[in-house]
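Below you will find the structure I want to go over with you.
Just one protein chain is left out here, and the rest sit where they should.
The first chain written gets the first letter, and so on, giving A and B; residue counts start at 1 in each chain.
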Amino acid sequence: MSAAVSESSGAPAAQPAAPLLSAHGLGRRFEVAGGASVLPRRRGGRFLQALRDVSLELAPGETLGIVGESGCGKSTLARCLSGIDTPDEGSIRWQGQPMAAGSTPLQRARRVQMVFQDPYASLNPRMSLAQTLGEVLQVHALAATRGERADRVDELLLTVGLAPRLKHHLPHALSGGQRQRISIARALAVGPQVLIADEPVSALDASIQAQIINLLEELRERLGIAFVFISHDLNVVRHISDRIAVMYLGQVVECAATDALFDHPAHPYTRALLAAIPQTDPSRRSLVPALAGELPDPTAPPAGCSFSTRCPWVVDACRAQEPALLEQAPGHAVRCSNAAARSGGTLDSVPASQGESRVPAR
Amino acid sequence: MNAAVGSPLLEVEDLRVRFTTPTLDLTAVDGVSFRIEAGEVFGLVGESGCGKTVTCRALIRLFGGSPPSAIGGAVRFAGRDLAALDDGAWSALRGSEISMIFQDPMTSLNPTMRVGTQIAEVLQRHRGLTAREARAAAIEMLASVGVSAAERRHLDYPHAFSGGMRQRVLIAIALACRPKLLIADEPTTALDVTVQDQILKLILTLRNDTGMSVLLVTHDIGVIAQTCDRVAVMYAGNIVESGTTAEVVKRPAHPYTRALLAALPAHTRRGDKLRPIDGEPPNLAAPPAGCRFHPRCSFAVSACREVVPPAIEVEAGHRCACLRAGEIG
Partner (left out) sequence: MSALGANWWKRGAGNRNLQVGLAMLAVLLLAGAIGPWLVRWDPIEIDFAVALQRPGAAHPFGTDELGRDVLARVLAATFVDLKVVAVCVVLPFFIGSLIGLASGYYGGWFDLALMRLVDILLAFPHYVLVIAIVGSLGPGIANLYLAFALVVWISFARIVRAEVLVARRAEYAQAARLLGYGHARVMLRHILPNVITPAIIFMMSDVVLTILAVTSLGFLGLGIQPPTPEWGLMIAEGRTFLQDAWWISVFPGLAIVYVGITFTVLGEGLDDFLRPKG
């Protein structure tokens, strides 16, 4: 499966078929509250750059995993891709055309849907399951009569593994896993081509997580939906994704096919992330943390490479210029200008001792 | 790192914790027994609702707003019977000999108090240090948990710290008086994986330096495998299996432990379906008869429904509460 990645210039690489959903040079920033003000805020407040120059592509039927830790921008990316939020820079395209062009909100709803992280906030607490699902069918005119609508609601519930007799319950009567199933049913009701799952199983127990992941994979097989699967749990992402993008401080730092990423991680952050996952093999233990230091202040990112404050391979060139996201092998892109760092070669210096922060004093 | 054989630091025998309200009668912990040796990292692993947090709080008798109606069983710490302690004795014990850190670093620190003050407070209360001495000790403590520029940062308020840093501060507060036992209830669940890695290794390093024992409670078996010497697996208020980490993780005897390990995505090949555990955890107000896991167990037989399985030793130091423990290959 070819997995072309567009360079940060925004020009899409030549592809046999147009990608279903693509992001080009996305940028999104938020003003950081400096306190309450009576008058409208002056220009020139502090900004948090949640996304910087993010470009991604999703082919039909493909599953793209997005991983990263707090502050990497993955949730903001999810909201921009789905259309809930609008980026400040760059564009989102649907089959090559700008997202908003010539389409109504209802049509856009039938392209991209989303499942959210918090099962307790994802459903309207005052609407029964039948009402929640029925409303979708009603607004999108997917059922001609009331009877048809009821049948379709039953069908949707069965599709996600729930008994139709639950449909008159309110969300508070259901468990977290059941609520996520309803969220999935709601998203599927319009027959979307892309499903964005923003940490869909993070709030669930391990045994329930596995149930939901199996459900998602099953639906993917049956319905041919393309997935964007966002998670901080690399093990889950590895299982379900065809390709994975790793994010750090608002940028994509590496993007590759799943096996390539896990077997030959090129970016030092990716390697640290993989090393930090607690293995269930007790014989492999170490007292040295995989990654030292702290995340830099997102309102004052480091000059040059955003990872330079914590990278064991850092050299002056890293701080001088922000590296571009470049392909180092077909389908495998990395944002790192230091060849030694990319290959993971031997270090001259010992990694910084744990906890030492290189963040400049406030 | 196991201490010499002798009386253990903490002995919990048949602990039972029951909550009764007008609408509800629930035994959250039903006959839990384990022991922790000096200098040992002991793990308690289980999913949400299994009773591991209630167990921690019962050990230290801190329940926040909703205390249980009954606590049964015996808890002995360094030979002392904890049930016999009065408020004053408890207050002297907490923070100086037994300390606890909680899951959410965002709410565990007093937002209106400087970080250094919160550490110094423990020292003044338990070690009788003067304000000046306590401040110097607090700065040292902060540095030893990996907070750089401690002389400056001890004056900061909690909101100036990230989640991982706050957890370090909490560890500093907990360890300021060099307790014999640190209870850590899901200390890294709310943290990113690289930060979790740092914090867990910090706890291990501090254990190596001070010889304290650690009771580490988590739902993540990977965390257990990387940090704990011995582990107990909890399900629905019972301990279903216990032993050294290597044994329990590599040769799990109880069907629940095996199912839990098998459900992990890391243990399934890409392209294969994951193997979840069918069903949901039981309602503790009306638990299943006999073995509480039997409705979800693929090895259950009719006896499992009738008899509560006793804990038996499957190998030295490795116990399992399953009627079919030996048979499951």
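Observations
In this section, a residue touches a chain if its C-beta (ideal position, glycine included) is under 8 Å from a C-beta of that chain, and two chains touch if they have at least 3 such contacts.
Quick caveat, the model's predicted, so the values are computed rather than measured.
When the full complex is examined, the chain removed from view is found to touch A. Residue A:A109 is the one among A:I92, A:A109, A:L219 or A:A260 that touches the chain not shown. Screening A:S55, A:T76, A:S122 or A:T258 against the full complex identifies A:S122 as the residue touching the chain left out. Checked against the full complex, the candidates A:P19, A:G68 or A:G83 give a single residue touching the omitted chain, namely A:G83.
Interface residues of subunit A facing the missing partner chain: 38, 40, 79, 82-84, 104-110, 112-114, 116-118, 120-128, 131, 135-136, 139-140, 168-173, 183, 186-187, 190.
The rule is short, and it goes like this: only the chains that are shown with their structure count from here on.
Centre-to-centre, using mean CA coordinates, subunit A is 32 Å away from subunit B. The part of subunit B that touches subunit A in the complex is made up of residues 47-48, 145-149, 152, 162-165, 168, 192-198, 200-202, 204-205, 208, 219-223, 225-226, 245-246, 249-250, 259-261, 263-268, 270, 273-277, 280-281.
For subunit A in complex with subunit B, the touching residues are 69-70, 175, 177, 205-211, 213-214, 217, 232-236, 238-239, 258-259, 272-273, 275-283, 285-292, 294-295, 353-357, 361.
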